[in-house]
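Notes for the one structure printed next.
Removed: one protein chain of the complex. Kept in place: all other protein chains.
Now for chain A:
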Amino acid sequence: MCSSQPLLVTFREAIMTAYTDPPKESFQLSQLIHDTRYRSYTFQFIALVLLLAGVGYLLSNLFENLRNAGLSISYGFLGQPAGYDINQTLIDYTNQDTHMRASVVGVLNTLLVAFLGCITATILGVFAGVGRLSKNWLVAKLMSVYVEAFRNVPVLIWILIISTIVTIMPSPRAFKGETPDAEMLFGMVAFTNRGVYIPKPVWNEGSAVVVAVFVLSVIGMFAYRAYAKKLLFNTGKLLPMGWPSLVILFVPAVLAFFVMGRPIGIDIPKLGGFNFTGGIDLQRPLIALWLALSIYTGAFIAENVRAGIQAISRGQTEAAASLGLRPGRIMSLVILPQALRVIIPPVISQYLNLTKNSSLAIAVGYMDLTGTLGGITLNQTGRAIECVLLLMLFYLIISLSISAIMNAYNNRVKLKER
């Protein structure tokens, strides 16, 4: 024992000296390759040099090619008159307007079809996803067939098929005469092979009041529901939710509508000459693209919905049932809040896919941004690089903003773990 003590002391001293007197750090060039601390700088430097060299090489080729062809990069063409017509526009546009305005029409058309498509795709997807889990064998099988058929065939083929289906609808001429071959749905909506004609609301004087009243009632409804919920949590008193919401929502608006002397009318499409006039004309390309995108994306959303519902273990349903909740409440209070957490992120990325797939509009002649800026404008002006760059920039902005929304949502619903 005694003899080991001095040994230990010397040992400790040795260690101490080692600590107090570190080996001299001298940087040598070889450390850039052999020392892992510095090697990463070497790699990054090499990567950066290679990247810059590659980009520089490509750009020098680009400039040489442009010089040879007598071209230059310029966006001046956006101010020149476009000179082509666009069949479906949300804002006023004539062929005398600039390429810029044509592109804006294209952007709005892209957003329009994406917006409509997302809504219908969600509805379809939820129905199909729940239907695939149905206890009804026939419904479950039918939904499986739908989902598999649409997931395994390219969207372009579906767009073309559905565009063909739209063309076999009756022509406007079929609505003519004493005993027409085709009838308008409810006397208001006409499905023709040129497109669908739906009634258009007409805003007369005083309609702003009705709209304002309606907006106020929407706010009022949410306020009432928040109040009822607070009352329930604080005192346990349960106020009715369903019919009071409906009353608050509709009664004031309807009253205002009649008090103001029915300011909002509808303009029903009428057959004049060889085509319908009046109403809103949803042209065939829009209908075809909208239907195709929503049915196609609906199949993918159905799978997400199914996966989300299946991800909730059966024990949750059983536990809720044993607490005495009714089936409707089990769904709305226990299953859905948990399932939505799983369902929503992939569904949002399906919305993104739908928006990107809407660029296939070019195959059916719908003038979205790819059809205007990336199609006719590109071909007319020959400004390929500028047009494609702008096109990419637009889609990039859309995608990045949707990703930002998704990340914000994910952070919000993330399970707060300790």
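Note that in this section a residue touches a chain if its C-beta (ideal position, glycine included) is under 8 Å from a C-beta of that chain, and two chains touch if they have at least 3 such contacts; residues count from 1.
The rule is simple: contacts and distances are computed from a predicted model.
Note on the omitted subunit: UniProt lists it as "Amino acid ABC transporter permease", one of the names in "Phosphonate C-P lyase system protein PhnK", "Pyruvate dehydrogenase E1 component subunit beta", "Amino acid ABC transporter permease" or "1,2-phenylacetyl-CoA epoxidase subunit A".
Only one residue from A:32, A:112, A:126 or A:139 touches the chain missing from this view: A:139.
Looking at A:84, A:214, A:395 or A:409, the residue that reaches the missing chain in the full complex is A:395.
Checked against the full complex, the one of A:35, A:64, A:85 or A:267 touching the unshown chain is A:64. Touching the chain that is not shown, out of A:85, A:148 or A:318: A:148 (per the contact rule at the top). Mapped onto chain A, the interface with the missing chain covers residues 40, 43-44, 47-48, 51, 58, 61-62, 64-66, 68, 134-139, 142, 148-149, 151-158, 160-161, 164, 356-357, 359-360, 362-363, 370, 374, 378, 384-385, 388, 391-392, 395-396, 398-400.
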